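The structure under discussion is supplied below as structure tokens; questions concerning it will follow.
The complex appears here minus one protein chain, its other protein chains still in place.
So that you can tell them apart, the chains are marked A, B and C in the order they are listed, and the count of residues begins at 1 in each.
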Amino acid sequence: MMLERFLGSAEAARALDDTAFVQAMLDFEAALARAQGRAGAIPRAAADAIARACHATRFDPAAIAEDGALAGSLAIPLTKALVAEVARTDAEASMFVHWGATSQDVLDTAQVLVGRRVLALVDRDLGALGAALLGHAQAQQATPVLARTLLQPAQVTSVDFKLAGWVAPLVRARTRLREAGARALQLQLGGAVGTRAALGEHADAVAAAMAQALQLRAPAAAWHTQRDELVALACELGVLAGSLGKIAKDIALMSQGEIGELAEGRAEGRGGSSTMPNKRNPVGAMVALAAAVRVPQRVAALLAAMPQAHERGLGDWQAELAEFSGLLASVHGAVFALRHAAEGLQFDAARMRAGIEAQRGLVFAEGVSMRLARAIGKPAAHRQVEQWSKRALADGEPLCDVALEGLAGDERLRAAVPVTELRALFDVDATARHASALAQAQLAALAVEAARQQRDPPWQAWLPAGDGEKGNA
Amino acid sequence: MMLERFLGSAEAARALDDTAFVQAMLDFEAALARAQGRAGAIPRAAADAIARACHATRFDPAAIAEDGALAGSLAIPLTKALVAEVARTDAEASMFVHWGATSQDVLDTAQVLVGRRVLALVDRDLGALGAALLGHAQAQQATPVLARTLLQPAQVTSVDFKLAGWVAPLVRARTRLREAGARALQLQLGGAVGTRAALGEHADAVAAAMAQALQLRAPAAAWHTQRDELVALACELGVLAGSLGKIAKDIALMSQGEIGELAEGRAEGRGGSSTMPNKRNPVGAMVALAAAVRVPQRVAALLAAMPQAHERGLGDWQAELAEFSGLLASVHGAVFALRHAAEGLQFDAARMRAGIEAQRGLVFAEGVSMRLARAIGKPAAHRQVEQWSKRALADGEPLCDVALEGLAGDERLRAAVPVTELRALFDVDATARHASALAQAQLAALAVEAARQQRDPPWQAWLPAGDGEKGNA
Amino acid sequence: MMLERFLGSAEAARALDDTAFVQAMLDFEAALARAQGRAGAIPRAAADAIARACHATRFDPAAIAEDGALAGSLAIPLTKALVAEVARTDAEASMFVHWGATSQDVLDTAQVLVGRRVLALVDRDLGALGAALLGHAQAQQATPVLARTLLQPAQVTSVDFKLAGWVAPLVRARTRLREAGARALQLQLGGAVGTRAALGEHADAVAAAMAQALQLRAPAAAWHTQRDELVALACELGVLAGSLGKIAKDIALMSQGEIGELAEGRAEGRGGSSTMPNKRNPVGAMVALAAAVRVPQRVAALLAAMPQAHERGLGDWQAELAEFSGLLASVHGAVFALRHAAEGLQFDAARMRAGIEAQRGLVFAEGVSMRLARAIGKPAAHRQVEQWSKRALADGEPLCDVALEGLAGDERLRAAVPVTELRALFDVDATARHASALAQAQLAALAVEAARQQRDPPWQAWLPAGDGEKGNA
Partner (left out) sequence: MMLERFLGSAEAARALDDTAFVQAMLDFEAALARAQGRAGAIPRAAADAIARACHATRFDPAAIAEDGALAGSLAIPLTKALVAEVARTDAEASMFVHWGATSQDVLDTAQVLVGRRVLALVDRDLGALGAALLGHAQAQQATPVLARTLLQPAQVTSVDFKLAGWVAPLVRARTRLREAGARALQLQLGGAVGTRAALGEHADAVAAAMAQALQLRAPAAAWHTQRDELVALACELGVLAGSLGKIAKDIALMSQGEIGELAEGRAEGRGGSSTMPNKRNPVGAMVALAAAVRVPQRVAALLAAMPQAHERGLGDWQAELAEFSGLLASVHGAVFALRHAAEGLQFDAARMRAGIEAQRGLVFAEGVSMRLARAIGKPAAHRQVEQWSKRALADGEPLCDVALEGLAGDERLRAAVPVTELRALFDVDATARHASALAQAQLAALAVEAARQQRDPPWQAWLPAGDGEKGNA
């Protein structure tokens, strides 16, 4: 649906479409047949015939979807169609299709296979997003910018300090996602009720061989109604969407026309307005913010679907399949959009400085208050600075000037606080350098970790051929 | 996506697909052009040329989706394509495409138009579901069945009493949905920031004519960032999904193999198992239960998306469009599936009675306790009945026999409670008749209301040609 | 808990505390006894004795809470304590406590009684909030302010136009809340499984008398597991929280230090910072925004809890009770905080105008484009204005000047668009007056509706004595 596509990516849409899902189900069936053939559970020739038939191009995904909706099971029409396809050349072999497996085995495994491809896309674009932000952090080292709390100007910080706050959760997310993926990306093969009864004596060998062939973890037991590892993975995707949302919100706020500290790069045809030619909309942030609204609910749906009865759920499992798929699409949409926004992100250091200047030194009030406190105690200092601040606000005079004047007129203060020291408290660049020093130490560690992640991408093998760098095409 | 299709209906899928959405956007553009032509805001000939071009078959929905994702706006590629299409025959006219409107005008109105079709489907199937259940309630009048609280057998009730509890919320839902629809199904036409500035002096006339043409309410003001009426409608859909979920849960529980009081009708190919030929799965209930897991989250997403900034939201509005669409699909999927389940629902009165008998009278303990209380006070009565119950449980003897024995051995009790009266307390059919009497009065009123609703279907006109009676095809 | 209290109100906290809830349960028991006494179902004297004992001051809410948690039912310790209390003076009477009712009858009715008090608070403060905003709309008539879409400056609108967009959903919410309340505020009295079996022949009379006494609706049937009307009410509270969140977001954004168009009034001790004496935090908006994050989830929980099995739910009903209570607290916290913020809201017309001026006319680009389009066609006009806009942006020159220059240099344009007309397109005040005219018409209708609501407050009788005007005390 175009309203979904709008908030997703072309790559994830392809990885999650009906053809891809049917292929993933066929990959399961092919791996099952091959493993059973090798183990002697079914005839080798039958295994080969089945595996040869397992190509999505030979099937009609739309018909399988329709029939599945009617049957109340997507696996039934899939296996029926596979039986027919195999039987076209080898009636004998067609009898061994889906041998000993259950609907949930093929659907869960397909879900995992498809999910892994999207995870690989998320991982890739998370790396690229982090790299882009780390690059900006080097370029913008110690650039002063307002810090804001509760949407009010609070103090001065540095651009790289802000960027470190954006990057760190992304690097952590990548690590946690890989850990969660390593746990959740596992074969499902339990047979009708998880006991692998119909798989017979070869069950363990077949499962091991399938896991090997599909490059999935072989679980300690079927997880038909033990969804914790899958949902824990979904949760990490949810946490990532939250961290992306935080970056997007900051970008959107800093891109406000009245503030103008940031702007998303203007790719051809991107971010324009149908009616207002002057506008430059932060559309990357928009997509990430949309995901930040939607994803928590997808995670909640997955958590809510966990109490699945007995050996197979009724309704909750089926809901989970659909929600997990939607979650993957949303999260990759957000990472992808923000990656491209970040790569083109433009910083306006002059606007940033102007924004600080417009505060007339009030954002340094805390520092002044702390310095005075050492001399005259905190309560008196707080009162004094509050009074100066009010005057500065009322008269439109810089707080620094008001404070210097105040110092000049108060012998006790003058004795306690040297004028140069007071002036120094209003030093925008020094404040930014202090923040930047903290940030650069953190950024150095993050860069090392990011490089390590980049060198060792666990899902590289499953990435599609293209590299997603050419935009949302 | 097949995992979504599986939980939805073919009709809603068609009503919400890209072609339908593009057509709805074009319906907006055609109505706008025609209204502006009549009002003299744009040339009549241009209006005609634009309206003539507004057929989805002339456009490529997939391309619009792709371009829209790139542009950060679906309206931009749509209007661009419409301009091109009009220009093919009338370059002059093409300049008046989308005149004075904004992206959100066309998208919101399209959403409402598309939503109305699905609402009409929901309304229709809600009527049919209610009718089916009302029919069963007549057929099953006073059939005794266990009442259960906290999943434990509690007392005896009647099948029609249970059915009245299912139907009443559906009749109320239909009423509330129509009220909410009457409020929410309104034109969006505000221009860039809601003030209709670019629509000029003709704005009001154009809006009125468009509302008339599209059979939508003309709102008091643009609702670009006032989403309360749309979300209130979504909430009613959410409440409906909850009421459907309650019915589905009851059906699923009563269909458990060990209980077997109900069974969904077995349509050809529906509800079978890929591995267990004996199974008869409650697949209608399954779909409704899946919706009951998912829909609350969609409603939450819509509520969470409400705080949209200033005159157009960033991310939240876009999230809302996608979530609303998904909500409609889920809810119709549930109503449709449950309608068909209800129409074929089979009642096993013998199993119901056997289930009551198996309780050995313990479910009448409260009645006995109340009767004794009048004689010997509640605490003593409670203790006495508890003791009898324990004996009945331990010995596997019917509570009635234990109580009669107890009565025989206790002069005070014997004096206070005639034996016939005690026996009467264990009368399964009398208990069911009592419940049924209450239910039939309520059902009569519900039937009247349902008939009134059926006579006056507000959205009949927007129903697709087919009638959905042939299953999920 | 203080983290909850922080986001709520003192009044709602009191209305929802354990003493209030115990009293509401006792109100049910007293009404039940009195009605049964009058109907002859229990002795009159017993009814009087029970009713006399029903004062929360005689009970220990904390002990009831602890015992209830242990027993798995709050009604059991309550009725046990009531029996004991009645028995202190009248052992005979104590036997008729809770006669024929079930746990859920007392808990659901108590929930409704307590909920009604908070609804009355919400209704009252919604009226006051609306009145405050309507007052500002009169005072700020036609004050120009930037309109913004996607967080970017888009055009010029008027303050009263923005305010109309805030008020309208509140007036609608009040109407819808009253409708939903009229449906949901109903007595629960079904006995063990909803059939009122143990209430005997007097059941109807007793229910009618109780509804009368408690001023609740008498439902057509027990609603033990038919929660649609209660949840529909909860949904309306959810929609209200969304509309409040929209206002809060706008206030927060317009109060940003760099924008400064609005400021929440600075009550003593409110909105200060512990470390930054200069700050003025929008704490009313903060509370409403917190509710906008939390409330959607509470609504989702209530929707998710709807599929309650058979005749009493297991877990879902109990979850509902807790969630509904939390929902009420959150929503009143938001209305209350925003009411006080709105009452003290300060508008800075000068900053608003300065913000418009800083846009150098670019926000009028659409108007210029539309005007040119009539002369040279939309595509050419769009291109022309885009080019002028870019120059204006690059040179820091007002778009009006650039356009006038452009006009002067282009014979065709000069012929088509008179200079005065072009100038007029940049008239800030005229644009605001246009928006204001629309708004004032809508505001007049809203004021009439608000006055009607104010005259006829359905829950006035249940308001606590104080009037909540003295702040969050």
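A few comments on the model shown:
The rule we apply is simple: a contact is a pair of C-beta atoms (placed from the backbone, for glycine too) under 8 Å apart; a residue touches a chain by one contact, two chains touch by 3 or more.
Predicted, not measured: the structure shown is a model, and the values here were computed from it.
Only one of the listed residues, A:A300, A:A322, A:V428 or A:A447, touches the absent chain: A:A300.
Considering the full assembly, C:L314 is the residue among C:A87, C:A213 or C:L314 that touches the omitted chain.
When the full complex is taken into account, the listed residue touching the unshown chain is B:H382, out of B:R38, B:R58, B:K80 or B:H382.
Only one of the listed residues, C:L113, C:L146, C:L189 or C:V283, touches the absent chain: C:V283.
With the whole complex as reference, residues 1-10, 16-18, 21-22, 61, 64-76, 79, 98, 101-103, 191-192, 198, 248, 252, 269-276, 281-283, 285-294, 296-298, 300-301, 304-305, 314-316, 318-319, 321-323, 325-326, 471-473 of chain C touch the missing chain. Against the chain not displayed here, chain A makes contact via residues 83, 92, 94-97, 99-100, 147-151, 154-155, 157, 161, 164-165, 168-169, 172-173, 176, 192-198, 220-221, 225-229, 231-232, 235-236, 238-243, 245-246, 248-250, 253, 289, 292-293, 295-297, 299-304, 306-314, 366-367, 370, 373, 377-379, 431, 434-435, 438-439, 442, 445. Residue positions on chain B in contact with the hidden chain: 148-155, 252-253, 255-259, 273, 275-282, 286, 297, 300, 304, 355, 358-359, 362-363, 365-366, 369, 382, 385-386, 389, 393, 399, in rising order.
FYI, only the chains that are shown with their structure count from here on.
Chain A and chain B have centres, each the mean of its CA atoms, that are 33 Å apart. In chain B, the residues that reach two or more other chains under the touch definition are 192, 198, 248, 289, 292-293, 296-297, 300-301, 304, 314.
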